[in-house]
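A protein chain is absent from this complex, but the other protein chains hold their places.
Labels for the chains are A, B, C and D, by order of writing; each one numbers its residues from 1.
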Amino acid sequence: MKIDLDDVANAVLFFAVFIGIWQLVFVLGIWPKVSLPSPYAVAESFAEVILNYTLFTGIGITLGRLVIGFLISIALGTVIGLAMIKFKGFGKTMSSISAGLLSFPSIAWVPFSILLIGFNDAGILFVVIMSSIFSITISTYSSVRNIPPIYIDAARNMGAKGLSLFLHLTIPAATPSLIIGIRQGWSFAWHAIIGAEILMSIVGLGHILSVGREFQDMGLVIASMITIFTIGLLVDRLLLFKLEEKIRSRWGLSSDR
Amino acid sequence: MKIDLDDVANAVLFFAVFIGIWQLVFVLGIWPKVSLPSPYAVAESFAEVILNYTLFTGIGITLGRLVIGFLISIALGTVIGLAMIKFKGFGKTMSSISAGLLSFPSIAWVPFSILLIGFNDAGILFVVIMSSIFSITISTYSSVRNIPPIYIDAARNMGAKGLSLFLHLTIPAATPSLIIGIRQGWSFAWHAIIGAEILMSIVGLGHILSVGREFQDMGLVIASMITIFTIGLLVDRLLLFKLEEKIRSRWGLSSDR
Amino acid sequence: SNSESLFSLNDTTTRADVVRIGYFPNINHAQAVIGLGNGDFQKALGNVKVETQIFNAGPSAIEALFANQIDVTYVGSNPAINGYIKSDGESLRIIAGAASGGAVFVVRNDAEINSVDDFSGKKFSSPQLGNTQDVALRAYLLKNGYKTTENGGNVEVIPVKNADILTLMLKKEIDGAWVPEPWGAKLVKEANSRIFLDERDLWPQGKFVTAHIIVSTEYLKNHPDVVKKLLAAHVDETQWINQNKEESFKVFNAELEKLTGKTIPEDELQEAFSRMEITYDPVKESLFKSASDAFDIGFLGDVRPDISGIYDLKLLNEVLEEKGLEQIP
Amino acid sequence: MLYAGDFQLTKLEAKNITKYFQHETHRIKALDGINLKVEDGEFVCIVGPSGCGKSTFLRIVSGLDTTEEGEVIFDGKPVNTTSPERILVFQEGALFPWLTVSDNVEFGLKIAGVPKDERREISSRYLDMMQLTKFANSYTYQLSTGMKQRVAIARALAMDPDVLLMDEPFAALDAQTRDLLLVEMQLIWERTKKTIIFVTHNVAEAVVLGTKVVVFSNRPSVVKKEIVIDYRRPRLVEDQNLAKFQQDVMKELRPEVKAGSKNQS
Partner (left out) sequence: MLYAGDFQLTKLEAKNITKYFQHETHRIKALDGINLKVEDGEFVCIVGPSGCGKSTFLRIVSGLDTTEEGEVIFDGKPVNTTSPERILVFQEGALFPWLTVSDNVEFGLKIAGVPKDERREISSRYLDMMQLTKFANSYTYQLSTGMKQRVAIARALAMDPDVLLMDEPFAALDAQTRDLLLVEMQLIWERTKKTIIFVTHNVAEAVVLGTKVVVFSNRPSVVKKEIVIDYRRPRLVEDQNLAKFQQDVMKELRPEVKAGSKNQS
C-alpha cells in the first residue's frame, strides 16, 4: 500500500493538537479529573486492557460481528433496494417503511432480538443487521433512481437487461452516491453493535465501554472511545475514502477547480 | 395537501397485513405473551398513554428537541462540509475524523454531555447534534464534491461566487444527493435522542420506551416503537420523499423507463 | 430546568440557597420518591430551594455528581464504592442509608435446581456486571465451590438488563437470576419461578445495604447545615413509611405515576417490601463485605481498595441524637 | 420467417406513430402520425427542423420509448423493447463515465458475452478508424466533444447490428474528420449492407449518404416528403452533381422553419 506522507503528517498534526489541548484542559483543572482524566491516565487504561488482552479480543470480536452483520446488510439491503425499483408500488411503500424502521434506535431492537433469536451472537447480528439494513435499502433505492436515464437507455440499447444491466450499469453508475450510503450504513452498524453489546452485556468493545462506565473508570471509557474512533477513521481512510477518490478521479470529478 | 389514494391504500394494506400476522403469531402462542403482547394489549397501552397525556407530551417534547437539534446540525454540518471543500487539507483530514466521530454511539456522548453541559435540554441537544452533525458533514462534503464540474464552471462563468455560488448552484445541484444524506442524518438524530432520553432519564418518547422496559410493560414498549416508526414514516412521506419526488421530476429522473 | 448551566461550565463553588438532589424512581429510594414528590423535603429545608434530578442508572448519577450537576443523590452501593475509589476517596461521602435487603435469587421451577449441588452447567443472570447483585451471585457461587465459565468453571453468569431477564427465563435460556425487588416478585408471578434464596439469609440480622445517600465532599464541607436538614427530613420520611406501610404504598405509587406514568401492582409491592426494609442505617459492615467480595472476584483492580473513609455519619448521628434515636456507631 | 411471403423485404416499418409530451403548462404533440417504410439494406437520412421529433422517432424505433398510437414493425414483428439488433447512436453520446474509452466501445460486446481478446481486437479496429487509438485508456471526461462523438460511433459500429440508428453523429466533428467518416460510413454500408437510419441537420451530408432523404415537417411532425437519391457511389461532398438533390431537399425544408417561427408568436 502506498503511504501518503501528507496524510500521515495531517493525522499526526491533528492528534498532537488534540492531545495538547486535552492536556491543557486537564492542567487548568476546568473539570474534575475523575470526569476528565489526563491523557496519561487514559494511556494507562490502554496499557491495562492491552496487557490483559481484553482490548484486542474485544476489537476482534466486535469487528468480526460488525463485518459479518454489515456484509449481510449490504447484500440483503441491495436486493431489497433493487426490488423496490423493480416493483414501483412496493418501492414507494417500502421506502417509507424503511424510513420508519431506520428511526428505531438499536435499543428498540434488543428486546425483539432476545425474544426471536436469543442471547447470543446471532442475536447481536440481528440487531446490527436491523439497524443498518434500512440505511442501505434507502440509499440503494435513491441512488439507483438518481442514475441519469440516458445511461440506462444506452445500456439497454446495447442489450443489457436483468442481471447484466445490474452488474454493468446500475452498480457502477450509482457508485458515487452508493458510497455515501454505505458510509452511513457502516456507522449505523457501529452504533448498533456498541449499543447491543452494552445492552446485552456481551463481550466486545461496547462491553468494555460499558464496564468503564459502570466502574466509573473514565480512563477506560475514553480509551474505548478512542479505539472506536480510530477504527472508524481507519476503515474510512483505507477503504471508503480511497474508493471514493478513485471513482471520483475516473468520473472526472476530482479536478481542483 | 393532495391525498394520494394509492398511497393510503398501500399503507392501509401494509398495516392490515402486519397486524394480521402479529395477531396470528400471538394466537399461536409461539412466544410468551409478556414478551409479545397482542395487538389489543398494545392498543390498550396506547389508550392509556394517550389518556394520561404522556404520549402527546412526550411526542411534542421529543420532536421539539429533535427538530431544533437537527436544524442546528444541518446548519453547522453544512458550514463545516463547505469549509472542508474550500480548504482541501482540512477537508481530507476532517472527512476521516467525521467518519471516526460518526462511529460513536450516542451513549458515548452522554458522559461528556453530562460533564460539559448537564442534565437538561441543552445536554440532550448536545447529544443529538454530535450524533447527527457528522453525518451531515460527510454527506455535504461528498455530495458537493460529486457535483458535475461543468455546472460549477457555468455558474462561475456567469459571475457566481462565494455565497451566490453556494445558494444558486451548490445547494440546488447537490440536492438530489443531499436528500439522501439528510434522511440518514435525521435517523441518526432519532437514535441519539431516544438514546439520550433513556440514558439521561429525561421526559420524552425515549423515556416512555425506557419506562416500558423498566416496568416490563411490553405493550408500552411496542406502543412507543410504533409511535417512533409512524413519526419517522410520516416525516419521510410528507417531507423528504415529497421533496425528492419533486426534484426528481424537475431533473427528468422520474420517468418510468 | 437549569439550562443556565450551559455556559457556566462547572464552577466548583456551590450555592447555599439550593440543593440539587438525585434519585431513581425505585422502591429502594422510597423516601426520596415520596418526600421529594409530596414536598416534605422542601418543607423541611425551608428557604433552601430543592431541585431534583431523576436517574435510571448509577453511572449517570455518579457522573452528574462528579460534574457538579447535583450535590446529593440516592444511589446503589456499587456505584458509590466505584466512585469513591476512582476519585481517590476525594469526591463523595455516604451520609446515610436508604434501604436494606430486597434482593433474591430466583430459579425456574423446571430447571431442576433443588439445592446448591445442582448448579453445574447452569446459566444465571444478574442485572449488571459488577453491580450489587452480580457481586452477590458470584460470591455465592464461589462460596459454594463453583467457578464461572470465564474462570474455567461450569456455571455461566450472564449480566443482562432486568427487563430482558424475564424473557430469557420464559424462553428457558437461563435457569435463574439474582435480582433486586420488585423483579423477584415479578419473576415469581410471571416466569414460573420460585425464590431459591432470599439474600437476607446470608447477612447478619438479615441486613445488607442496597441504597444510600451520598453527597459531594465539597457540598458537605460548605453546607453542612443544609445537609443536616436534608438528613432530618430523610429520617422523618423513613419513620413515616415504616409506621404507615399501607398508606405509604399508595403515596409511593402515586408519586411513581407522576414520574413515570406507571405504578407497581399492589401485590408485587407488598411482596417486595416483605423482603426489604426502608432504613436510614447504612449497614456499614455489609458494604465493606460487599466491596471485599467484589475485589476477591476481581472487579476492583489489583490493590485491595481502602474504603474505610467512605462514611461521614456525623451529621446523621446529630440528627438521630436530636430526635432521640439510637445513633449509628 | 414471418415475412417469408412478404416480397418487399421491408426491414422496418413505422405505422402512424404519434407521440405527446407533457410540459409544465401544456402538452406538446411531437409526432403526428409518422409513416415510413425502410427496406432491408436501405440508408435512410432524416432531416427536419430542430425540435420536430427526429430523436424521439429514433428512440421509438430503438424500443426505448413507447407510442400512444401506431407501432413500429421490425422484421415483421412489432417492436416493444430494445434489442442489440437495433443500435442507437445517441445525439448526446451517452458514454459511460466510469469506463475507459475502449471499455465503452466494448460494453455491448461484453454484455453479449464476446471473449475478452476478441472484444479488444474489435474495439481497437474501430478506435483506429476513429483516430482515437491513443485515447483507448482515457476516461470520457478527458475527451473533447468531437472525440466523444467518435467514441459513440465506434461503440455502435462495434456491435455490428442489423439496423443502425444514428442521431446526428457527426454534428460535433470538424469538416475534415466528417468527410473522412462520410466515406467510411459508405464503405461500411456497402460492405455489410446494414439498414441505416441517419438523422442529420446537414443536408449535404444527408444527400451524400442516403439512398433516400426523408423530410420531417415542423412539430407536430409528419413525413413531408421522401426524396430518393439516385446517384452512384462512393459519393463525395464536393461532388457538384449532388447540389441538385440538396436543392430538392432544401425546397421542402425551408417552409418548415418558417412555420416554426410563426408557430412561436
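Just so it is clear, a residue touches a chain if its C-beta (ideal position, glycine included) is under 8 Å from a C-beta of that chain, and two chains touch if they have at least 3 such contacts.
Because the structure is predicted, anything quoted here is derived from the model rather than measured.
Enquirer: Which residue, B:61, B:138 or B:155, contacts the hidden chain when the whole complex is considered?
Expert: Checking each option in B:61, B:138 or B:155, the one touching the absent chain turns out to be B:155.
Enquirer: Given that one chain is not shown, which residue among D:15, D:37, D:125 or D:201 touches it?
Expert: Residue touching the chain left out of view: D:201.
Enquirer: Taking the full complex into account, what residues of subunit D touch the chain not shown?
Expert: 21, 23-26, 47-51, 53-55, 91-92, 100, 128, 131-135, 137-139, 142-147, 150, 168, 171-178, 180, 201-203, 250, 253-254, 256-257, 260-261, 263-265
Enquirer: State which residues belonging to subunit B touch the missing partner chain.
Expert: Looking at subunit B, the ones touching the missing chain are residues 150-151, 153-160, 164, 168-169, 172-173, 175, 247, 250-252.
Basically, only the chains that are shown with their structure count from here on.
Enquirer: Check A-D against B-C and say which one is joined by more contacting C-beta pairs.
Expert: B-C
Enquirer: Mark out which residues of subunit C touch at least two other chains, giving numbers and ranges.
Expert: In subunit C, the residues touching two or more other chains are 9-10, 59, 63, 66-67, 161, 163, 167, 171.
Enquirer: Could you check subunit D for residues that touch two or more other chains and list them?
Expert: As it turns out, subunit D has residues touching two or more other chains at 64.
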